[in-house]
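The complex is shown incomplete by one protein chain, all other protein chains being positioned as in the whole.
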Amino acid sequence: MTSGGPPRAASGTRAETAMRFWVTLEGRDTEVELHVDQGRLWLEFEGRRLEADFHRLPDGEVYSLLVGGRSHEVRVSAGDGALEVTIEGARFPVEVRHPLEKVLLSVKRAADPSAGETVTAPMPGLIVALRVQPGDRVEAGQAVAVVEAMKMQNELSARYGGVVSEVLVAERASVAAGEVLLRIRPVAS
Amino acid sequence: MTSGGPPRAASGTRAETAMRFWVTLEGRDTEVELHVDQGRLWLEFEGRRLEADFHRLPDGEVYSLLVGGRSHEVRVSAGDGALEVTIEGARFPVEVRHPLEKVLLSVKRAADPSAGETVTAPMPGLIVALRVQPGDRVEAGQAVAVVEAMKMQNELSARYGGVVSEVLVAERASVAAGEVLLRIRPVAS
Amino acid sequence: MPRLARVLIANRGEIAVRIIRSLRALDLTSIAIFSEPDRAALHVLLADEAYPIGPGPSRESYLHLERVIETALWVKADAIHPGYGFFAENPTFARACAEAGLTFIGPRAETIAGLGDKLAARAAAARVGVPVIPGSESAVESLDAARAVARRIGFPLMLKAVAGGGGKGMRVAADDAALATAWPLASGEARAAFGDDRLYVERAIARPRHVEAQILADAHGRVAFLGERECSVQRRHQKLLEETPSPALDASTRAALGESACRVAREVGYLNAGTVEFIVDEDGRFYFLEVNTRLQVEHPVTEMVTGVDLVAEQIAIASGAPLSFGDSPPAPRGAAMEARIIAEDPLRDFMPSAGRIERVRFPQGPGVRNDAGVYRGYEVPVFYDSLLSKLVAWGADREQARHRLLGALREFVLEGVHQNIAFHRWLLTHPEFIAGRLSTRFIEEHFTAAALDAGPEATEVALLAAALHAREERLRVTLPQANGSSVRSAWRWSDRRRQPGRVRR
Partner (left out) sequence: MPRLARVLIANRGEIAVRIIRSLRALDLTSIAIFSEPDRAALHVLLADEAYPIGPGPSRESYLHLERVIETALWVKADAIHPGYGFFAENPTFARACAEAGLTFIGPRAETIAGLGDKLAARAAAARVGVPVIPGSESAVESLDAARAVARRIGFPLMLKAVAGGGGKGMRVAADDAALATAWPLASGEARAAFGDDRLYVERAIARPRHVEAQILADAHGRVAFLGERECSVQRRHQKLLEETPSPALDASTRAALGESACRVAREVGYLNAGTVEFIVDEDGRFYFLEVNTRLQVEHPVTEMVTGVDLVAEQIAIASGAPLSFGDSPPAPRGAAMEARIIAEDPLRDFMPSAGRIERVRFPQGPGVRNDAGVYRGYEVPVFYDSLLSKLVAWGADREQARHRLLGALREFVLEGVHQNIAFHRWLLTHPEFIAGRLSTRFIEEHFTAAALDAGPEATEVALLAAALHAREERLRVTLPQANGSSVRSAWRWSDRRRQPGRVRR
């Protein structure tokens, strides 16, 4: 039970079958192989090996990881199909997927930009102004709506521009975070 | 929305059907009638009426009650068929039952003492001594086992006495809170 | 001398909780009021009594004057503590309290009104020989009049609203052309914000420090100076970190500043707690700015070094009692710093964040005080300001205070909403901050979102944790739907710069 030394799992044969994931972190895609044995895990990727003692805390989706003795408290929360990892206040958006998804997604991704854009509320609040209506032509960067929350107003703008195809909310409406406010259809330019 | 004044629920007709409970609290049995309407509740019993604003907090089985404006934070936890209410550190064991149970229980209660007694671990710990074995005759108040926890030893004794019918644990065993350690069968005296 | 047995707190959040604590230690009854979304707020849970006051928007609840006064009378309150914000600096409210027979815990209504006029306050300071920033003595009527002042004091200069506050109606002009552009903007903003478009002109100080003097004045003629606070670290007039003593002042400047603050207070017949704000320039000279006629958000740093409970003093003063320490306030001991923990995202231009507090673990230990207004499970409402907690550390000297604050920030767990804990850790380890070289321009000069990037060790830990979590929650690892919807939503988080709704403010 002393620290360091050879990892316990490496010596035994009790480790479960490895799992393979495709991970996207800080703009990089990596395929990793995960091994877990009791309170120990190790990860192999790109010829490297990372290992840690782990323990799930009773206090939410939180893990205590000891990596070479160094103590880290890590929260992992799930968003829409992606994860967010928080380490001492620093946040890391991470995607963890089945390797098969990679192929499917790469096809999809290419098609995405032409599908137009949706403008969503970045936070819950009140729509204080709508600057456009269906049929309006908007430029990239043009302001389309103003949301107020916590005494501050936030101007939302179009990313690519196009023609407003749909406006789903009215002025003075309360909106939830992520709620779709309007859709913009791309135009040939 | 001002405070005080006539209780909101009394004026409306939206209140749900009243529920009747049989409550045992501080040694007294009372039959109560509970009315709930939105965030307001009232209780009728023995010709009295108690009422409160209530709100379930997002933080466990905890309620905020405003009784005549006075703010109380109350935790209600469920044990084996009974409840424990905690108000600012003071604990109240409460039983809340269907009125029908009262009849059934009173029959059962009369029969109970002759059924003998079980000695259970009052807390998780280690059995450091067993003072009796099956077949031993024990007097009321006689020590039967010693449990150690948190550096303190606790001597457990028989309540009524009788003959030890069964010992379910061994010395040096770890036991959970409430775990049955031994059973004592009553003898005619 | 009125006996104040029952005190209603016309506020919410951490400051209402703060006031409840002093009332409790004084054996007085604390009475909270709450808006509909605040039914489960911490101040409601901790107060002795709590009463509903209306719907979420402030104007219909905490800022609904008649309703607050009516409730106070209905529940037989003796006094009202306004906290900060809301009615704290509203002379109409203070007057309404008096008319209803309620003691307003704060300065006299006429003092609040008088000092609310920035030019009148400036004139009072000048009258008693306290330095003011060179500028116009009265409101300037027109752009031409402003140009005349500019010829006297030179550029750069500032246009400020007479009724000002919070940076509204304030514009810097570097030259005559800029002045011509700024004039209509500033007066328009002032009219929109205060219903009063009058402006005045002041010389603009380059890299100013914001240093304020805490004063207490009782009804027996005593005026005490309880040390200063440096509040230079700001972002758009929002203070982020405050400390005492100010690293900018030497002992003689501190004494002169404190003496100046007391002179202004005496000149206006000040009563109760107040803060006299000064600008300190790069040469260490101070200039009177304005008086805040209320308890400040950052008052705890003063409490940490003096041991004086400022809220308890406010209540004593309002009840006619003398200051608890008589003629000699306790000498400040050591240093204290406060980090405002705010629900905002430093990585997205400090956009405010609302939502449910999923998990908290507040820091503790020697010299640490954390005044939080939230708890685990609490839903941060969108109606009010985004201050979650004030984390304060005391040390025998500035370095110990800074190190303790850093340690406490490292311990601080607050999940579910975005917050600025990592930002404060960056700030407290910045060489210029450590050296005490502060100005109100600190953030714009030094901060970039990249400053919060975690190192490679954290990235590796994130990789480990994400893989582990994916395994534990196998269900989440699913193949994408044929229509691609699950894939699209996933991408929402994958790169910050590709957010569909970009935000500007």
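Labels for the chains are A, B and C, by order of writing; each one numbers its residues from 1.
Heads up, the rule we're going with is that a residue touches a chain if its C-beta (ideal position, glycine included) is under 8 Å from a C-beta of that chain, and two chains touch if they have at least 3 such contacts.
None of these values were measured; they are calculated from a predicted model.
Peer 1: Which of the chains on display does the removed chain touch in the whole complex?
Peer 2: The omitted chain makes contact with A, B, C across the full complex.
Peer 1: In the complete assembly, which of C:292, C:370, C:386 or C:440 touches the absent chain?
Peer 2: C:370
Peer 1: Taking the entire complex into account, which one of C:152, C:220, C:285 or C:410 touches the absent chain?
Peer 2: Touches the omitted chain: C:410.
Peer 1: Provide the residue numbers of subunit B that touch the chain removed from this figure.
Peer 2: 19, 21, 23-27, 30, 32, 34, 36, 41, 43, 45, 50, 52, 54, 56, 59-63, 65, 67, 70, 72-98, 100-101, 104-105, 108, 112, 117-126, 143, 149-157, 159, 177-178, 181
Peer 1: Hey, which subunit A residues sit against the chain that's not shown?
Peer 2: Residues touching the hidden chain, for subunit A, are 1-4, 39, 53, 55, 57-60, 64, 66, 69-71, 73.
Peer 1: Quickly run down the residues of subunit C that touch the omitted chain.
Peer 2: Given the touch definition above, subunit C has residues 17-18, 21-22, 24-27, 46, 300, 303, 307-309, 324, 330, 333-334, 361-362, 364-372, 375-376, 394-396, 400, 403-404, 406-407, 410-411 touching the missing chain.
Assume only the chains that are shown with their structure count from here on.
Peer 1: Between B-C and A-C, flag the pair that has more C-beta pairs in contact.
Peer 2: If we tally the contacting C-beta pairs, A-C comes out ahead.
Peer 1: With centres defined as the mean C-alpha position, give me the subunit B-subunit C separation in Å.
Peer 2: Each chain reduced to its C-alpha mean, subunit B and subunit C end up 48 Å apart.
Peer 1: Nearest whole angstrom, what separates the Cα centre of subunit A from the Cα centre of subunit C?
Peer 2: That gives a centre separation of 33 Å.
Peer 1: Any chance you could list the residues of subunit C touching two or more other chains?
Peer 2: None at all.
Peer 1: For subunit A, which residues are shared contacts with two or more other chains?
Peer 2: Nothing qualifies.
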